[in-house]
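To keep things clear, I will list the structure first and then write my remarks on it.
Of the protein chains in this complex, all but one are displayed in their positions.
Coming up: subunit A.
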Amino acid sequence: MLQAEAAVAGSGRAPSPLWTFGILRSELTTTLRRWRTLALLGVLAAVPVLIGIAVRIETNDGSSPGQGGGEGGPAFLSQVTNNGLFLVFAALAVTLPVFLPMAVGVVAGDSVAGEASAGTLRYLLVAPAGRTRLLLTKYASVLVFCLVATLVVALSALAVGALLFPVGEVTTISGTRIGFGEGLLRAGLIAVVVAASLTGFAAVGLFVSTLTGSGIAAMAATVGLLITVQIVDGIPQLSALHPYLFPHYWMSYADLLRAPVYWDEVVKNLGLQGLYAVVFGSAAWARFTAKDITA
């Protein structure tokens, strides 16, 4: 046992419980510095720019956007010319059904499977990262990515909106007017709620990621699942299923623009996301802690 004491003495003090978060920091910097992540965020940042420029060009003759083509177009688009702040809501409405969850699906699907296919998973586990600790770290970093991705869309939209259009008082969906400051606060709250809307899907992606040893397969399966669920959510004959599908209440964030705020669907949405996070998080944990790591 002399050797053991020498080894402990060599490493200095007794380990602090805080050291366990070193892996989270490493995970976050590794994820956010990857070119792939930066490319995804770049695409997300470009969406509001495209919308803003398109609306600006279309309305140069003084008309409102969308009116020439009749009904349709994303929510809030018609208000963008009056108030640049609405570009934030419009951009979130455009990216929430596909772009945002797709980016989250790529990061979540790759989180465990990517490490497995690169072989780095075995070295993290013998370090020893601990399976539960590693899985929690992975989920935490995916959640941070959800927030970062949403904020990238919101901030890019805010910058483009302020640059191309006037900003000022905000007319709520209920017709009342609130000051620009409160409008900004609402926009911030909406960004957080949109990010929270993605947590259930992130847990699904994490679970898929524990099922396979191929990062590409996990990403494809996760994004494929998203598209399938979106299609099912759009088929009226399957309406009995709809309240249980994770994207069903995603658009409820618009209710935060009512005065007074209408919370019902927002709360339903967050509850559903929590349920998905618990169910698929547990499934991922059960799978990952019992898995033979042969890659």
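Rule of thumb we're sticking to: a contact is a pair of C-beta atoms (placed from the backbone, for glycine too) under 8 Å apart; a residue touches a chain by one contact, two chains touch by 3 or more; residues count from 1.
Quick note on the criterion: contacts and distances are computed from a predicted model.
**Q** Using the UniProt record as the reference, specify the protein name of the hidden chain from among "DsbA family protein", "Cation:proton antiporter", "Vitamin K epoxide reductase family protein" or "ABC transporter ATP-binding protein".
**A** Its record in UniProt gives the absent chain the protein name "ABC transporter ATP-binding protein".
**Q** Among A:Thr20, A:Ser239 or A:Ser282, choose the residue that contacts the chain missing from this document, as touch is defined above.
**A** A:Thr20
**Q** If I consider the whole complex, including the chain that's not displayed, which of A:Ala129, A:Val170 or A:Val208 touches that chain?
**A** Only one listed residue reaches the unshown chain, and that is A:Ala129.
**Q** In the whole complex, what residues of subunit A lie against the chain that is missing from view?
**A** 1-4, 6-7, 10-13, 15-16, 19-20, 22-23, 25-26, 30, 34-35, 118-120, 122-130, 133-134, 290, 292-294
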